[in-house]
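Missing here: one protein chain of the complex. Every other protein chain is in place.
By written order: A and B. Residues from 1 in each chain.
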Amino acid sequence: MAHTIAQIAEALGAKAFGALDLVVNGAAEPAAAGRDDLALAMTPAYGALLVKGRARAAVVWPDADWKTLGLEAAIIAPRARLAMARLTQMLDQPLDAAGISPHAVVHPSATIGADVSIGHFSVIGAGTVIGRGVLIADHVSISSGVTVGENCKIHAGVRVQRHVKIGDRVILQPGVVIGGDGFSFVTATPSNVELARDTLGNVPLTPPDDPVWHRIHSLGGVEIGDDVEIGANSTVDAGTIRATRIGRGTKIDNLVQVGHNVVVGEDCLLCAQAGVAGSTFIGDRVVIGGKAGVADNLTVGDDVVLGGGTVVLSNVPHGRVMMGYPATRMQTHLDSYKALRRLPRLLRGLSKA
Amino acid sequence: MAHTIAQIAEALGAKAFGALDLVVNGAAEPAAAGRDDLALAMTPAYGALLVKGRARAAVVWPDADWKTLGLEAAIIAPRARLAMARLTQMLDQPLDAAGISPHAVVHPSATIGADVSIGHFSVIGAGTVIGRGVLIADHVSISSGVTVGENCKIHAGVRVQRHVKIGDRVILQPGVVIGGDGFSFVTATPSNVELARDTLGNVPLTPPDDPVWHRIHSLGGVEIGDDVEIGANSTVDAGTIRATRIGRGTKIDNLVQVGHNVVVGEDCLLCAQAGVAGSTFIGDRVVIGGKAGVADNLTVGDDVVLGGGTVVLSNVPHGRVMMGYPATRMQTHLDSYKALRRLPRLLRGLSKA
Partner (left out) sequence: MAHTIAQIAEALGAKAFGALDLVVNGAAEPAAAGRDDLALAMTPAYGALLVKGRARAAVVWPDADWKTLGLEAAIIAPRARLAMARLTQMLDQPLDAAGISPHAVVHPSATIGADVSIGHFSVIGAGTVIGRGVLIADHVSISSGVTVGENCKIHAGVRVQRHVKIGDRVILQPGVVIGGDGFSFVTATPSNVELARDTLGNVPLTPPDDPVWHRIHSLGGVEIGDDVEIGANSTVDAGTIRATRIGRGTKIDNLVQVGHNVVVGEDCLLCAQAGVAGSTFIGDRVVIGGKAGVADNLTVGDDVVLGGGTVVLSNVPHGRVMMGYPATRMQTHLDSYKALRRLPRLLRGLSKA
């Protein structure tokens, strides 16, 4: 994908200096860059590495002295990662769009839009509607009665179960499961979970009269908004009598669990291995750090940030930054943590006194 | 799936009032219910929402004044979630049972029971036995020598490796992996893990003489009891020289890890992203909360409840409710936590004194 420095700068909305017609074929880290690469050196820390590499052109930090760094051309990007987004979008090779494989099984009652690709051994169920421009890779299972919007990318081995509606421009990474049955069971008499909650754990639990778990079926499916992306092997369960919902523009990382009946708002980030338990409501623009979890039947407000590893056990108001297990405001958590670190010495002092 | 109010009440073992022959086609939340839906309003909080929706019939809480709520018929369910279980079972559409796909590969030496469905591109290995009434979806891999009991549901993309026995009425959600090799490795000389344990971390670790990990193979397979359900993308590893076992009636959520040689008892719940490390024994009726973990080679007694996010690092006696990292009795955890929250102020007081 050859581009001139001028073309790249224009696409990035950035300023370019030096040999504007120099052509680059790819992007690389400064030390590893070859003569035809555009090196990405967006902070001063990369200056020394730039000299080690062979790049003639680089994206550099705002006040870099690019000539001294040995460059023939430079692009200056005020917001480095935003430039990275535009640049990597320019340089990426589009996925193969090879039409509908003769090895795919598409049910005759399915509706397939224009310019759709369906990979080898993929299965499209009865009555399913696939929008225009969708790329479906190999080994994908899309059940009957599903709706997929336009220009989605559904990678290898994705499973979409019944009662699922997917918006436009949705990206599902390999192994994603949408619409598996919710984890919803009930005993005929109070279960150990109910007893533990009622007694706050102060009474030893004994075998309940009837420990059999009865299954609550999932009839509600899942709705995925436009511009959502879901990472490899993540799972979004079907709702009970209404859909589990992922809002427009929300991005979900790998190995994330979204339980049945959950509603996740718009423009959220759910980082790797995060989990949201059943029937919890997550607001808009919420960021859930890696490995963080939110218990069931809670409400997390808009513009909340949960640090990595945080475990939320109660409702969180709008705008809060939370950390810890159980989650508290970040400052409260830091205060407790610092105090805890001082505590052993304090106790040693008290035992001497 | 049309049913009269009388039919539903009978199936639920509940009492019905009003227009018993009114017909409903589905279930819905109160505010979203249409004229032909049965609204589910099992606590008084739903009363106001019921008035907003269009439902003519609802399942309501024990002393609800259903006429004032504008209903023509009502069902009163003493244990709301149990009613939900029976109701959703009634209303669920059965999965497609389309027989054996011409695109499946079934080894000639496999034994396939009556009324079995095998989906497109599924593979059944040599000598494998599939019981009567089993539904196998698309893209399922069942290895050679496996036994699957009767009336199981095996969803898309499930992988069942060698040496696995599965009971009756087992449900495997999409992407489940049963019988992957255990994570079991050993170095020829003491490894960093052994050194850390022996020194309690008080001596800096240095490169061991021989850091190569030798692989312990998994010969023992997995046994899954009757009425077990396992959630999407969860993994149950094969045992070393005997089977890893999941007891009858146990339900496992999504993205759960069960390590090699683990024994999980009967009627347990393992919530999403929980993990049980190798060779640990879990009793009967144990509930492991979301993201909770149990370390290797431990014993957790019967009727134990582990709160969400709990990390168990030592044995747990019967009947305990545990929380925290490391896990302690719930009350001990709450006491420590409350004390920790008071500590910063205490330390400020001491530093002034």
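A few comments on the model shown:
Definition applied: a contact is a pair of C-beta atoms (placed from the backbone, for glycine too) under 8 Å apart; a residue touches a chain by one contact, two chains touch by 3 or more.
As the structure is a prediction and not an experimental result, all values here were calculated from the model.
Residue A:Leu91 is the one among A:Leu91, A:Val212 or A:Leu298 that touches the chain not shown.
Within the full complex, the residue among A:His3, A:Arg56, A:His155 or A:Arg245 touching the omitted chain is A:His155. Only one residue in the set A:Ser143, A:Thr187, A:Ser218 or A:Asn233 touches the chain that does not appear here, and it is A:Asn233. Where subunit B meets the missing chain, the touching residues are 105, 121, 123, 139, 141, 143-144, 157, 159, 161-162, 175, 177, 180-181, 183, 185-188, 191-193, 196, 199-202, 204-208, 211-219, 233, 235, 237, 240-242, 255, 257, 259, 273, 275, 277, 291, 293, 295, 311, 313, 325-326, 328, 332, 335-336, 338-340, 342-343, 346. The chain not displayed touches subunit A at residues 26-29, 32, 40, 79, 81-82, 84-86, 88-89, 91-93, 96, 103, 119-121, 137-139, 155-157, 171, 173-175, 229, 231-233, 249, 251, 253-255, 266-267, 269, 271-273, 284-287, 290-291, 302-305, 308-309, 318-325, 329-331, 334, 337, 340-341, 343-344, 346-347, 350.
Heads up, the rule we're going with is that only the chains that are shown with their structure count from here on.
Averaging Cα coordinates per chain places subunit A and subunit B 23 Å apart.
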